[in-house]
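Only a single protein chain was left out; the remaining protein chains are all shown in position.
Every chain is named by a letter (A, B, C and D) in the order it is written, and numbering of its residues begins at 1.
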């Protein structure tokens, strides 16, 4: 009757049944609508950029694991997130060789050097983008208007710039809503922003779809909803105050919410749990800091957009937040009599 | 401490010279005086000028310290070294201004900052104050050249990738896409990290053999 | 180091004094010699560089003369003066314009420029960057980009009716959209730096142009004193 | 009085309860095994001293071993029979300890030997404590700490509140639930003894909302003359832990490193209470206890009254288990210990037996690095930071764990391991770390 050998494990013998892989896979699902919409807006250009960035991240992860003689960690899906997010932050006509390089840097510098999954102190996708922005500031701020008539028939030649060579600029370059505002004082209609009828990086176009993805993740408890809520609320309130003071000088809070990479950053990038604080209040403070930095950079800084920088700075601050904001351990602060 | 290692492993003057180039390279092994290394290595020319200026100060101060080593009482030695170093730095500062205003502009305040480069003070303290003039000069030559080598190797990488040229001469085609980041501060950090990584990998491999 | 602070014997402190004094003397001699030796050459190089810049921004001149604005008038400058501008003259000694140094915040750090102002035509006639830390390959186009430099060969800085300030603000617009003579065509990819130049010139010209225009006769003769 | 609390302690988790299969099944008497095996160390503290010889005949309820000092309780014979052997026996921890092999007489009437009754009215608190000790009672909630030792109020402290722990937050287990439904009179009698022994001014019976029927039943028995109340609290693991229960019921926190008495409370498990109420009036010793036997691998699930010392193998044969069983736990699945050897036997602290078969045990073996998702931080009822503790444990920074991150407060509830998406064996790390820290400390002293 009892021939079976018994397993001996230590308690608890029940587990909740989530896993890193399930979480990561769901994040990918949540991003897909926004990614698909960007392809709809920018055509094959955006598709190629997204595919290249994802491939390059996955490939880099695989190769690095092999080189360091570890089991390949590609199957945990996190490299796919990094790749997709990197692609979404790039202009849809960004040269593919630069995109590829960005993916390599995101994974190798942003993730692997720091110890791989779970140890990266900065958001790897943003490390990739920050390096690209530092290296190729012109290419990364060359935008094209969406909904070009030929977007599903032709591919922009700048995508195929030879490796290490400058891209040829062709087609009409458009200004993003933020740079239009900062440099020319032109305000884009909020509905256009929310539904993506603007130029910008692939992931800037569909605030609504990104938000929906975020709601899905939050409902399934795969994402800390406090982070986006805190960031968006801070941006809204701060810019609301300035708008109230002088509407002719400062952008409206709705414009601030729906323009640029704010939605993508708040929903998918600041929420990377590895590089964000761990407690509820810590996370809210983290969101408030990021939100404040975004408003400061956008309104007073030299650059039109500050989401990436704000999140990277937030990442750098989060160890301190975790050090300062901890839960009071049960029974402490009361004197043991 | 350095001194003990030096005495044990470098019995003759050529060795004093060689060690600075490789085994005790100030940039890659000792990681000393990093500020100028990072700040002025954005082009090979700047790096070379800075390296030579540092080497000059190093050689001169090492010589003078070595010559005066029996004359300077222990209590005031650091003060005297700083005085000596600051003198030679002021001299090279004026000399560079007299050579080219542009070069001086590019190197900025970093020429003056050679004063506080701990490489120089540490050589004076750890070596020149205890060794003969010839040995001290050899040591300074080696360290100075090693420092220059480190700087220039950084500067070359940064200049080639960042501007497509080397010592100001374009070597890559016009269509080459420059990596602006290489000239930015971040590029300095990254390049130095990469060089150190290469060095560590090499050391690891050699130790494994 | 130990903490015991025994008073050093006199012979020792004498040695210390002697050593410091000796070193001080050696150092002093070295420095002063270098300074004296290099000073003429350094001053020459600096003056050359300045002269070159002034000649660049005031086309066609062969002579120049610094003027300082003191007690509501322009007088030939002395060495210690601060608010200095440079008047330029052609080979016949005719007054051609004024070179003005100005600075302001750029993308990376302060940018220092010099520009030439022709009070006769009320235009900016030349422009040169003296110091900038703008990003190589981007912001440093303000020094090199020929179409950008083209902006400053005839930039309109007309004074307003009561001659108190400029008629139109000098503004940098997006590349390719310049429509008025007082606008600067920006550099794409370096909007911030090119805007900074527009703003620097605007601020400086608003201050200097009325003064110079009012006193333009002060510059008419080239005092040959060299 | 029945009150329904909406609030409870902070954090905690909600594992699937799986209590429905057994919570409706009445307690049934289990038969005697052909050979009963009794380890003498059944409780925390000093093992009892054997006072019988091999070959001796004993009567049910007779003392086989007597207490050896204050932190020790006697062991009573669960059946009339003959002592076959005094030898080493296997235990749950895998170590062998001294034990008694008892062969019950077949079909004996199993009359129970009675001792000196403790009269509730006349006995002094000291006499009650002595009675509890003599009855061999230890905590039946699982800790098996000698109850009289816990009830002894230290010099300078006093007890206000007696808390009866009817929470039973472990999934699968329904022991306490059935005891509350079937032995209300014993429970109230036990409470009277306990209140007298501790001097408590009031008693709160704490019950989770998934046992509403038991709560209402007990409340209906209240006369209103005694200061006893029943409180229902929301379901949450690990509410049964005494610190959490005190917070849930009284809104107070037991100081770190302190005991319930620091907030003038004493917590006793409901089954322990019932046992006191049943045994003391007759001066009997404890010989059997209620155990839930359940889990997907068990055929005849139920709540059984099982003689102490019954071998586990016999128990499983009687209830019938699947061919493919692969894990057996003594206790619930959250805190219970996996059994490696079926030759061990039921002890006083055994509150449940859960059997899993292959299917349930098929969990993902992949352990990922901590991704700092914070799930564990939001699960830990003590508000520790298991994420940080886990990383420190991996790097063997035990002292930092204890000094900066309150390692020693962890009561090993396993909530953190339960929620971790990276499947990091957190509580396992902490058990090890705690024992290492303890060892280092004792070495330093």
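Note that a contact is a pair of C-beta atoms (placed from the backbone, for glycine too) under 8 Å apart; a residue touches a chain by one contact, two chains touch by 3 or more.
Everything below uses one rule, namely that contacts and distances are computed from a predicted model.
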item	value
Omitted chain, identified by the protein name its UniProt record gives, among "Alpha-ketoacid dehydrogenase subunit beta", "CoA transferase subunit A", "ABC transporter" or "Ion-translocating oxidoreductase complex subunit A"	"Ion-translocating oxidoreductase complex subunit A"
Chains on display which the left-out chain touches in the complete complex	A, B, C, D
Per the touch definition above, residue among D:392, D:410 or D:424 touching the missing chain	D:392
Contacting the left-out chain in the complete assembly, out of B:39, B:76, B:99 or B:166	B:39
Per the touch definition above, residue among A:101, A:161, A:264 or A:308 touching the missing chain	A:308
Residue numbers in chain D that touch the chain omitted from display	369, 391-392, 394-395, 397
Residues in chain A touching the chain absent from view	68, 109-110, 113-116, 119, 121-122, 127, 130-131, 133-134, 293, 296-297, 300-303, 306, 308-310, 312-313, 316-317, 319-320, 323
Where the unshown chain meets chain C, residue by residue	27, 31-32, 34-35, 82, 104-105, 107-110, 192, 196
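The working rule: only the chains that are shown with their structure count from here on.
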item	value
Identifier of the chain whose CA centre is least distant from the whole-structure CA centre	A
Centre-of-Cα separation between chain D and chain A, whole angstrom	49
Chain A and chain C: spacing of chain centres that average the CA atoms, whole Å	44
Intercentroid distance (Cα basis), chain D paired with chain B, Å	71
In chain D, residues with contacts to at least two other chains	none
Overlap residues in chain B, where contacts from two or more other chains coincide	180, 184
Set of all touching chain pairs, with the criterion as stated earlier	A-B, A-C, A-D, B-C
Contacting residues of chain B [partner chain C, same complex]	64, 68, 71-73, 75-76, 79-80, 83-84, 86-88, 90-91, 94-95, 97-98, 100-101, 105, 162-163, 178, 180, 183-184
Chain D residues touching chain A - in the complex, by the definition given at the top	10, 13, 15-16, 171, 243, 247, 253-258, 262, 313, 316-317, 321, 323-329, 331, 333-340, 342, 354, 356, 361, 363-364, 366, 368-374, 377-378, 381-385, 387-388, 406, 409, 414-415, 417-423, 425, 427-428, 431
Chain D contact footprint on chain A (complex, rising order)	1-2, 4, 6-16, 18-23, 76, 115-119, 224, 273-274, 276, 278-280, 283, 322, 326-332, 334-337
